[in-house]
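Excerpt of the complex: some chains, original placement.
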Amino acid sequence: MYENGKPSVELAVAAVTLPDIQKTPDQRNIPIDRVGVKRVKYPIRVLDRANEIQHTVGEFTLLVDLPAHHKGTHMSRFLEILSENQGEVSVHSLPRILSQLRERLTAANAFLEVDFTLFVSKPAPVTGKVGMMGYHAGLRARAGAIDEMVMHVVIPVATLCPCSKEISAYGAHNQRGYVTIEVEATDHIWIEELIEMVEAASSAPLYPVLKRPDEKFVTEQAYQNPRFVEDMVREVAIAFNKDSRISRYKVEVENHESIHDHNAYAVIERTK
Amino acid sequence: MYENGKPSVELAVAAVTLPDIQKTPDQRNIPIDRVGVKRVKYPIRVLDRANEIQHTVGEFTLLVDLPAHHKGTHMSRFLEILSENQGEVSVHSLPRILSQLRERLTAANAFLEVDFTLFVSKPAPVTGKVGMMGYHAGLRARAGAIDEMVMHVVIPVATLCPCSKEISAYGAHNQRGYVTIEVEATDHIWIEELIEMVEAASSAPLYPVLKRPDEKFVTEQAYQNPRFVEDMVREVAIAFNKDSRISRYKVEVENHESIHDHNAYAVIERTK
Amino acid sequence: MYENGKPSVELAVAAVTLPDIQKTPDQRNIPIDRVGVKRVKYPIRVLDRANEIQHTVGEFTLLVDLPAHHKGTHMSRFLEILSENQGEVSVHSLPRILSQLRERLTAANAFLEVDFTLFVSKPAPVTGKVGMMGYHAGLRARAGAIDEMVMHVVIPVATLCPCSKEISAYGAHNQRGYVTIEVEATDHIWIEELIEMVEAASSAPLYPVLKRPDEKFVTEQAYQNPRFVEDMVREVAIAFNKDSRISRYKVEVENHESIHDHNAYAVIERTK
């Protein structure tokens, strides 16, 4: 039936009439909340605040709900829709992809999540030496009974312990902490703006390139701005409370403590 | 001030009067939902269905809420409480740990999560050859305004594609899938029971040791029981719906498809 | 000393004369094999076989050796060199980057490793439906006493068990396996060529999009081409032995067995 690994003509013809098992009726009477594909890698383009198109790598989850009377969804259609939209990720393309998912999979609700590395050009604080810093970012969107779009981004920061500073004759332990935020907005907001709000709430931001004068600057900046994980989540909450574009947020901070092998953690969630 | 890396007497005395920064009042007026420690490894003992104590490794998250007027929580107390409870994880110890967290951190609510490897002795289906299979399992509990305890476990299974079987002249693609369940119960239920319910819903269970007669058996068993991810979540839902001890559940299946590099996924969540 | 988070003029001036600790002599008389930076993310461009520039995300390790008499290397220079080379990854740029590392860090040897996702456009075997498949790939290069460049790529494939097929009345267990190859070549060779050689040695390749006729095709193809991990490494070894451009290789296969929770593994290494 195969010649040199290629299907013969007969197979191609036969294929037309292959049964569609997914479409057969299901008697179990159990609807499925979400079904589809996960960990789909696709090259994507993202518009950044500098108005430039960034080419990066997206990892997608695409899901729909499935009514009780269908045995299965059609997995290949998720990939076809992704392929037809050519990897554009924007406020325009996501609603279109969700709408195509609902239509071509005859679903009431569609869900999309995409994660990617967003690069931000970042000058050192004193010398101005520029380098690129990659942030783990993404979007989670749904359409149907509820329409929503949530941005998320992980911002690594430096945190310096207020207690250690206060009680020690010199020095203070500090470390890398990871701030994970989820934000829902009523108006356009750049991921880069969110990153800046979080970095402003930290003991000091991280940088791709630091020369000695820069290292002196950030070391002293961190020592002057001690932050517990509790301070970090509160300072970010204050910034997000003030920004009228933000309607809902979640802020998590996880400090990779330099005095312990476990992590310190705090979270605040709020719907305005 | 230090001699040979040991603090001098002066330091030890001075320590008595070290200021407690965490306890200082906070003016920002922002309560924190949860704060504490994450990724704490501790040796634990778990009672299994065979009525034997299993020694395993726990990874803990311990959190409390923090009212607006406190600057910080006291992180070391979480570790002290864990240490005093000597790594026992049971329906008796968890409420006690939660109660101690609330008391000693003067918190309205306490949260605990622990993950561990649970070993189950498993005979091969034909030869009866016994081996140990390790499941990633755990508990998530809270006490305060809401009291709850949720079990979770990841059960790897074999799934064989009904569509592939139907349309192909011979063979059918099959693969390892991971079923992640969360279960809340009104009465005692063993994690081993949940594992059995999930394995019964699969194309075939996985085994630690299989001799050739066993391999023949599970190969044919899988071929006779084809399952989409949609079938998997529905079959588990049916089993959990029938069990009156289960009051709430979430079932996720992620198939590491052997024909794709991405995964097929489905989820059903239900509160009875 | 800081106003609004910006260093004052005094600081900027003082910075000019900051001591260079790294440059101070070291009395311990211990040379360091390799020192530098790891997990540096940078946007990169890679030329693919279709003669198109792919924009992707690189994760770099950049190292040099350090003679016994220096206390430390200058970490920021690694980042500056990466930044100046603007993320181009090619047979031309890597030797240039290595040469700059050796020169500006006054090192005898320089080492570079970069990992990225390489996308390959892949048509389904029957319908020809095209999708993108992302492979985890990379390069490892060194210059100095030894000059070498090694490509690596992870190719997910389907493997169907010959034993299971032979002993079972119907069906055969199959699964996703991961083939990791490292290749050193004396002449130009595309990563895409290596991927094709490995996929040809598998039970069946994986695809981004498969419609029903395609699924029938790959299911039957896998059933007709059973492969143990032992067969996989041998078939790849035969293909690499025949290719005169390949001077050294390592082939590892790890099968995520669909009948076990552990993996089957085999490796062959050879310098011609």
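Should a chain be cited, it is by its letter among A, B and C, assigned in written order, with residues numbered from 1 in that chain.
Simple rule for what comes next: a residue touches a chain if its C-beta (ideal position, glycine included) is under 8 Å from a C-beta of that chain, and two chains touch if they have at least 3 such contacts.
Note that the structure is predicted; figures quoted are calculated from it, not measured.
Copy number of the whole complex, given 3 identical chains are placed, is what?
Taking the 3 displayed chains as part of the assembly, the whole thing totals 4 copies.
In this section, only the chains that are shown with their structure count from here on.
Using mean CA coordinates as chain centres, what's the gap between chain B and chain C in Å?
Centres of chain B and chain C (C-alpha means) sit 34 Å apart.
Provide the C-alpha centroid distance between chain A and chain C, rounded to the nearest whole angstrom.
25
Quick check on chain B: which residues sit in contact with 2+ other chains?
163, 167, 169, 261-262 - these are the residues of chain B that touch more than one other chain.
Give every residue of chain A touching chain B within the complex, in rising order.
1, 18-19, 21-22, 26, 28, 30, 32-41, 61, 63, 66, 71-73, 75, 79, 162-163, 166-167, 169, 228-231, 233-234, 237-238, 254, 261-269
For the complex, give me every residue of chain C touching chain A.
Where chain C meets chain A, its residues are 1-2, 5-7, 11-12, 15-16, 18, 20, 40-43, 54-57, 76, 79-80, 82-83, 117, 119, 125-127, 129-134, 208-213, 216-217, 220-221, 224.
Where on chain B does chain C make contact in their complex?
Where chain B meets chain C, its residues are 133-134, 156, 158, 160-161, 163-164, 167-176, 204, 206-208, 210, 212, 215-216, 218-220, 222-223, 256-262.
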